[in-house]
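Data first, discussion second: the structure below is written as structure tokens.
Here the complex is missing one protein chain, while the rest keep their positions.
First chain written, first letter: the chains are A and B, and each begins at residue 1.
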Amino acid sequence: MRIAVIGAGPAGVRAVETLVAAGHRPVWIDEAREGGGRIYQRPPQSLRRDARMLYGFEARKAEGVHATFERLAPVVDWRPETLVWHIRPQARRLSTQHQGRTQATVDYDAAILCTGAMDRVVPVPGWTLPGVTTMGAAQIALKTQGCSIGARVAFVGTGPLLYLVAYQYAKAGVTVAAVVDTTPFATKFAAAPGLLRGGATFVKGIYYIGWLRAHGVRVVEGATPVAINGTTDVQGLRWRGSDGREDLVACDAVGMGWGLKPEAQLADLAGVPFRFEPLQHSWIPECDTSGRTPVEGHYLAGDGAAIGGADVAELAGARAALALLQDAGQSVDAVRVAALDRALAGQQRFRIALERAFPYPAALAASVADETLLCRCEGLTAGELRAAAREDHDVGPAPEMNRAKAFTRVGMGRCQGRVCGPAAAEVLAASLGRDVASIGRLRGQSPVKPMPMLVPEATP
Amino acid sequence: MSETCDALVLGGGGAGCSAALHLAKRGLRVILLERGLVGGQASGVNYGGVRQQGRHAAELPIARRSREMWGRMREIAGTDAEFTVTTHLKLARNAEEEAELVAYLDIARDYGLSLRMVGSNSIHLEYPWLSNSVVAGSLSPEDGSANPRLLAPALAHAARAAGAVICEGTRIVELSYAGGMFLLRAEDGREFQAPLLLNVAGFWGGAVAEAFGEKAPVAPMSPNMMVTEPLPYFITPNIGVVGGNVYLRQIPRGNVIIGGGHGESDPSKPWSRALPEVSLQTQAHAVALVPELAGAHVIRSWSGIDGVTPDHLPVIGPSRTTPGLFHAFGFSGAGFQLGPAIGAIMTELMVDHATDVPLDAFRIDRFQTAAGDTP
Partner (left out) sequence: MKLQRVRDANRPGIALTLDGAEIAAQQGDTLLTALLAGGAGSLRRSEFGDGDRAGFCLMGACQDCWVSVAGVGRVRACATQASQGMKVTRG
């Protein structure tokens, strides 16, 4: 049986581990040079440091994932630096490109997509300036390159990553100008009982906030970002406090992020239906708790299925592999399946509380000012998108997201709406006076990332 | 409850939306029925070529009339749908292909379409970015391109303003004719009635005709399309080649749209998609033609579904079985340019019972054998 696993983050590593244990030798593909995925992304060889330094509390887990990866890579068909740019679910064929050059197709009988996630952002005036990055980018710079995104960094957004990254920066000796959380304290407080289920994860979260405050870092809650000041680079971050007063800190870089969203373009191309998940306030591909999608032979695991964090990704990767084995008629350890299901169910309750504690600020996204750049690929402002929703729009109003894309080019650029998609949907829905779940979503298209046209082989 | 009107237009592509506009302007109460959104199928996803050059002689009168309308699109539809007279340059890569271009000059001239041959010396002077594989070209100064995503919605918007009712999200599942009236039932049970019915259902037009006992062999056709990231603007003409294995055009924003070969589709969904192998092959053809494109990034690919007939000509004209029924479908991959004129011509047929444009080549019964059956 030919099995393909895409992604070598925690989900992919545990999926492959389970498949190998059952006697399979899957094709394993990742764009990255090595396994680890996002949270456990490793610095290049020449920059390797102590895991404790790189991954903090998660060092043990990181080492576990890395060691497993290193054990597995030689015994499977491991294909690093290889982008899967298309998937054909009927033909069961992947199109891949190695190092931006060599094309290859991979035929499979079953595939597990463990494609991970990226940051979800809300456009703020000035957010395209050099010096503004996602929260994840700020962490990757530090973790894998030993760099901070600036000398005096402000963080704005919400979610656990906000406090974690600020903490990591401050620990590394970077001046953290401010941590501006769009969620009010009361919202988080209300979710606290559920968060307690998160056990250690919750305690760590509290610890980061406490540490930051104790070290004199300014932490603001319930704030509304107003602008990132600067013309060619970042000069400061402005926000409005919960009391309505505007405030400003000087900084030379800003990290922003409001949680994560699945990188689900391949699931989309694989024909997996999507549904709007109200709690995550996000479109996610449909699969059951063991990762089975409605498209036979196709499984999802980890953040690419729904945002669950690294621990869930490890569990889900193993669980999806077991589902695949079960469906292929192989016998699996029922006790292990039950244990995984229990652990996943427990995590799910914690995730629900976490989403309640740090909700996506839909109203903020919907009210992005007209002049603010919304789609950074196509250079399109929020006002231009709003115009397309109006009755007097010259070709009629766009009633849903893909029509808005067709009219305005929103999400039509290099990133295919990965960055602007969520905010654009809020802007359009608000303009139409409709619920965001009712206006559709931007679809993934092949190639899932830009692909260079190659010089044709010289004909003899 | 059924809604009654003077004319039903089945299909909201470029042809249908233009027809709704023209019928409404002639004072008819029109209802246009569209399964999805107007321009959601072939008319909204095509390459955007507004090209007369290279068409079958029989199509040229329609193409000429449409071209005249494209020039007035802002007046007709309230937007020019980014129609730009970019010229169309059709390239020959060997002597045989060049001879084909030369032979076409006469056909074009008969229909008032003036083309200019660009010889092997001047073509590389005028278009220095073309590769040496090109030996000559035929330039059509009046041709150009437009944004397909805008045309049908714009025409529908104008039709609405002229009084037509545009019913989107209305999939017709049952069609019948009795007592001089057509009765169409939508999936959700709504019914629509009129003494006139225009079948402009694109690929699905074949099934509509069949519901009235008329067979026309239409197969799905899904040109393979892709687009690059924005590049400095240098390819001004809309480019084609003899044989058609690649065609490309650049918009002033910088993106290069490239077509060639065919993707995959399932009209029953409807669903369509570019095929990776075809995309890679077409990229190679494109780079072979315009070497500077090497290394440019393709950011998206797609396809669509048009209906193709055995002779690659559409079905246009009255039904042979049912009075009041008119067809215009099966544009075989070249109906975007024709759409505006089709609406005007069908209106003349349906309202005035005559049109100046010769339509004999497009009769629906042309596929019938002597035995009276389609092959």
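Definition applied: a contact is a pair of C-beta atoms (placed from the backbone, for glycine too) under 8 Å apart; a residue touches a chain by one contact, two chains touch by 3 or more.
Computed from a predicted model, the values in this text were never measured in an experiment.
Here is the thing to keep in mind: the chain we left out touches A, B in the whole complex. The hidden chain makes contact, of the residues A:29, A:315, A:357 or A:373, with A:373.
Of the candidate positions A:137, A:226 or A:248, contact with the unshown chain belongs to A:137.
Residue A:415 is the one among A:3, A:415 or A:442 that touches the chain not shown. Screening A:195, A:253, A:272 or A:389 for touch with the missing chain picks out A:253. Although one chain is not drawn, the whole complex shows that of A:173, A:216 or A:433 it is A:173 that touches it. Interface with the hidden chain, as seen from chain A, comprises residues 31-32, 38, 43-47, 49, 53, 100, 118-119, 128-134, 136-137, 140-142, 144-151, 172-174, 232-234, 252-253, 263, 373, 376-379, 413-415, 418-419, 449-450, 452. Residues touching the missing chain, restricted to chain B, are 230, 253-254, 295, 297 (touch as defined at the top).
Heads up, the rule we're going with is that only the chains that are shown with their structure count from here on.
Centre-to-centre separation between chain A and chain B, using Cα means, comes to 40 Å.
Chain A meets chain B in the complex at residues 85-86, 88, 95, 103, 105, 394-396, 399-400, 403, 406-407, 412-414, 416, 445-447, 450-457. Those residues of chain B lying in contact with chain A across their complex are 37, 44, 77-79, 81, 149-150, 153-154, 156-157, 160, 228-229, 273-274, 276, 279-280, 283-288, 291, 293-302.
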